[in-house]
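First the structure, which I've put down as structure tokens, then a few questions once you've had a look.
Every protein chain of the complex appears in place save one, which is left out.
Read from first to last, the chains carry the letters A, B and C; within each, the first residue is number 1.
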Amino acid sequence: MAGNSIGQLFRVTTFGESHGVAIGGVIDGCPPGIELSEAHIQAQLDRRRPGQSRYTTARREADQIRILSGVFEGKTTGTPIGVLIENTDQRSRDYSDIQDTYRPGHADYTYDAKYGFRDYRGGGRSSARETAIRVAAGAIAMQVLAGLGVSVRGAMVQMGDINAEQFDWEQVNQNAFFFADSRKLDLLDESIRQLKKSGDSIGARIRVEAHGVPAGWGEPVFDRLDADLAHSLMSINAVKAVAIGDGFAVVEQRGSEHRDEMDASGFLSNHAGGVLGGISSGQPVIAEIALKPTSSITIPGRSIRRDGSECEVVTKGRHDPCVGIRAVPIAEAMLAITLLDHYLRHRGQNSVLTANGQVPTAE
Amino acid sequence: MAGNSIGQLFRVTTFGESHGVAIGGVIDGCPPGIELSEAHIQAQLDRRRPGQSRYTTARREADQIRILSGVFEGKTTGTPIGVLIENTDQRSRDYSDIQDTYRPGHADYTYDAKYGFRDYRGGGRSSARETAIRVAAGAIAMQVLAGLGVSVRGAMVQMGDINAEQFDWEQVNQNAFFFADSRKLDLLDESIRQLKKSGDSIGARIRVEAHGVPAGWGEPVFDRLDADLAHSLMSINAVKAVAIGDGFAVVEQRGSEHRDEMDASGFLSNHAGGVLGGISSGQPVIAEIALKPTSSITIPGRSIRRDGSECEVVTKGRHDPCVGIRAVPIAEAMLAITLLDHYLRHRGQNSVLTANGQVPTAE
Amino acid sequence: MAGNSIGQLFRVTTFGESHGVAIGGVIDGCPPGIELSEAHIQAQLDRRRPGQSRYTTARREADQIRILSGVFEGKTTGTPIGVLIENTDQRSRDYSDIQDTYRPGHADYTYDAKYGFRDYRGGGRSSARETAIRVAAGAIAMQVLAGLGVSVRGAMVQMGDINAEQFDWEQVNQNAFFFADSRKLDLLDESIRQLKKSGDSIGARIRVEAHGVPAGWGEPVFDRLDADLAHSLMSINAVKAVAIGDGFAVVEQRGSEHRDEMDASGFLSNHAGGVLGGISSGQPVIAEIALKPTSSITIPGRSIRRDGSECEVVTKGRHDPCVGIRAVPIAEAMLAITLLDHYLRHRGQNSVLTANGQVPTAE
Partner (left out) sequence: MAGNSIGQLFRVTTFGESHGVAIGGVIDGCPPGIELSEAHIQAQLDRRRPGQSRYTTARREADQIRILSGVFEGKTTGTPIGVLIENTDQRSRDYSDIQDTYRPGHADYTYDAKYGFRDYRGGGRSSARETAIRVAAGAIAMQVLAGLGVSVRGAMVQMGDINAEQFDWEQVNQNAFFFADSRKLDLLDESIRQLKKSGDSIGARIRVEAHGVPAGWGEPVFDRLDADLAHSLMSINAVKAVAIGDGFAVVEQRGSEHRDEMDASGFLSNHAGGVLGGISSGQPVIAEIALKPTSSITIPGRSIRRDGSECEVVTKGRHDPCVGIRAVPIAEAMLAITLLDHYLRHRGQNSVLTANGQVPTAE
């Protein structure tokens, strides 16, 4: 595989560069009979669209999704779902001066080393914009999961040194930061203003959760649910770390503290974050990711040109001081995509159905 | 795939339960012409073998590796390499009393939920012992990587609240903890003694590095090198978090601090940990993992039986107070396996590089 | 994988139903730096377009290909190539009367059994029209192969009981049948007229060849080149058999006749069809496929409705009396796609060859 697909039974393949003609994808393996429309998907896309908030990129991205196949009379057919978003904001001129320089912190250098040249227009495949298709695929996965009683949600829980201390999920979709603690909004506002003024950026920590996941999803030994989550979350641009449950805090925990005991009512804690031995335990699946600060800043940085000569780079154009704000719907999407893939694989593997003798025709 | 294979061009498939007849694996995709012998592999296995240290499990595991195929006259043939370790330490009687209880923190509950029953003998596939085959596969990968100028190394950098403050890689293989700071060995000793006395366990943080990796390995968008590393490292039993480069520290970093600038001499820092935009940058690849404390402790814990009734569980038998100590060679192995897989995939994908001269050493 | 992708390093994923909004695909793994334009692909598509010949379906299919990504300044970038063909001929009304009946010989019954319902509009995913994307992907593969000195060609060699006795490849693209023996064209004409009059259809045999393939492509034991060719050719709608080299004739051959001997000038025969032990031998790769006669005929057939009651089915609308005529470019495309995938995999696997100088041209 050339790296542009994810998943085995629920499989997402994307294509498109941020400043190319269009971005799109194929979502393969969606079970038939699920209600789906462009509106379902557009709702998720609009959550990530810049311009709805004064804190994110001002480039106007319409992101109107078209469903090209796989849906008939409002329901999925079980055949691949092709989706497309035509690129309406293509200001290549914003980027022409960087054609021969490597912007520090960007993938320019590594792309050139890999491919021998690079498409310099706005980050190409490593740009965050390609993720619109992930969000679309995630919206489809969420529709299927909803029918299984599984829901997914995410929030930003830390920006720079500002932490959410009071978790209120009702607040998350009420503010432009997807922040879980409404008491800190003014602090966030102020921080963003300072960053725009100084031309710098800041990192973020995001938390995603899945509720209603029954025990049993996951495939030891290598395709464990947590390993696949780590993979799909780390595949999000700018992510530098993934934690399940208590994450790095487990380093200082004792076994007597960490283990999740059980009584007749069920589990008594969830340090494991809903995954035990690589399989879902029936508890909420909890993960956190760390997003690095955007490297597209106006503060000059030292770099080199293709010919190796030193230069100074300043990124123009309008960019995000905090990438993390936009990553919340993307992280939710990746969680949904990975969970659905595991649900389908779990169903394929397990012989409970063979116990009943008669295999239903359409089973 | 049923979850017991990892990698695409360099592919490792394992089988075997810790208390079954044997554990083994198939390593497929190793290029031909590489020097390989059982001694090469045994050397790596011996690093992880308990009994060489008074801190790890006293169960005597011989772990004698046999190579069954894929090697002829001391060199790999390019055909699959079958490896086998017959199980010599099979004390099922250590486990018979837990046949119908769920040990808290173990995968018993989730395995039962998934499969409808479980093989209660000693953890089965979720036991750390299965990882001997991973270490064997890693040893093979390291042989190939060595020929490409790539080396891999790992160390424990934190156990509980004891941190390595002075990194000395020469020390790592001189002590039983694989610890990077020899000044802290007495503290570690004391901590372990306390834990054995109290019957508890503690977590650990491990760091792995790869040197000599040229720029260009990795496949955006989903099979990024960092995403695949996250997957293979998270697939190690007891791992709850994976970080690349500065990991969670990036949350509080500014863009002006985080970005790795360049001048004519190359990169000036390595906050990215050697991976940028999903592709290796030519800098050392650096990752850290968090291992949870073992749940096999002698302090009683609350749990339930298969029939749902409450009970108390005490794990007998001899176990590790710190799993992290044994995980260092396993983490090195997973890093090596993933890097080799990416090297082979990178070579398959890129034809331009063979034409323009600017080919990195390892192409 | 949900079945809509083929290939490992050169990977093609398609989507779209014949009477949906659009058909399209993602071609992933095309090496960078290859010259490619919509014109290149359109040229191949036009060879299969009905309407250019009075022998094929009169439905007007424009089949105008759009490249949405993966190409920059006339060359491939190495990122996925998204392609799209908007459906301009959507006459659903041709099919409405068959909504609840199973057309004999069509996939209606099996689709319903599998999915619980079916999209009745014109065959959906099992229609031959979806293959336009395969032809597009094949055109891309052919561009890459051309740079490696490999060419692909196909011809119809039998229609019903009319056999090509004299092979003239120059003739193949000069007649609407892609037939290799121009002396039989009148017979073919007459046969088609008879079939249109009687409302029946006929089968065909197609031959595809690849020239310039060096020795060494193919991955024993399961992903042999011939096994993958059998897979990709059998995946073409209406194909019921695949033969490599002498095919079924080998059953009556002696070993002394069949084996391809060698002398200093090279091989002295090619009974093997260019594949030996699953690996290309350096000789032309030769395969033949059998296409069944179209089941969309106007002669009434006995069938049942969804509720099980018996009925008679007559297919209206305009259809092909011989599907084989259109399958030639599709078979060439599948051969090209599979060969390129194997070339990339071969390059990824073999490091010895880059060292010993004896590297075939196409390495």
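Here is the rule we go by: a residue touches a chain if its C-beta (ideal position, glycine included) is under 8 Å from a C-beta of that chain, and two chains touch if they have at least 3 such contacts.
These figures come from a predicted structure and were not determined experimentally.
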* To do: Quick one: jot down which shown chains the absent chain touches.
  => A, B, C
* Contact with the hidden chain (one of C:147, C:212 or C:282) -> C:282
* Structure fact -> In the whole complex, of C:6, C:132 or C:325, the residue touching the missing chain would be C:6
* For subunit A, which residues touch the unseen chain? -> 8-9, 29, 31-34, 78-79, 144, 147-149, 214-216, 220, 282, 344-355, 359-363
* Asked: For subunit B, which residues reach the chain that was dropped from this view?
  -> 1-5, 8-11, 13-17, 20-26, 28-29, 32-33, 66-70, 72, 77-82, 84, 113-117, 119, 121, 124-125
* By the contact definition given up top, give the residues of subunit C that touch the hidden chain. => 1-6, 8, 14, 102, 104-107, 109-111, 113-116, 125-126, 130, 158-161, 195, 200-205, 214-224, 226-235, 237, 239-264, 268, 271-273, 276-282, 290-297, 299, 301-304, 308-310, 345-346, 349-350, 352-353, 355-356, 358, 360
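To be clear about the criterion, only the chains that are shown with their structure count from here on.
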* Mind checking the centre-to-centre distance between subunit B and subunit C? Centres are C-alpha means, answer in whole Å. => 45
* Take the average of all CA coordinates in subunit A, do the same for subunit C, and state the distance between these two points in whole angstrom. => 37
* Structure fact -> subunit A to subunit B, mean C-alpha position gap in Å, rounds to 26
* Send over the residues of subunit C in touch with two or more other chains. => 8-9, 29, 32-33, 78-79
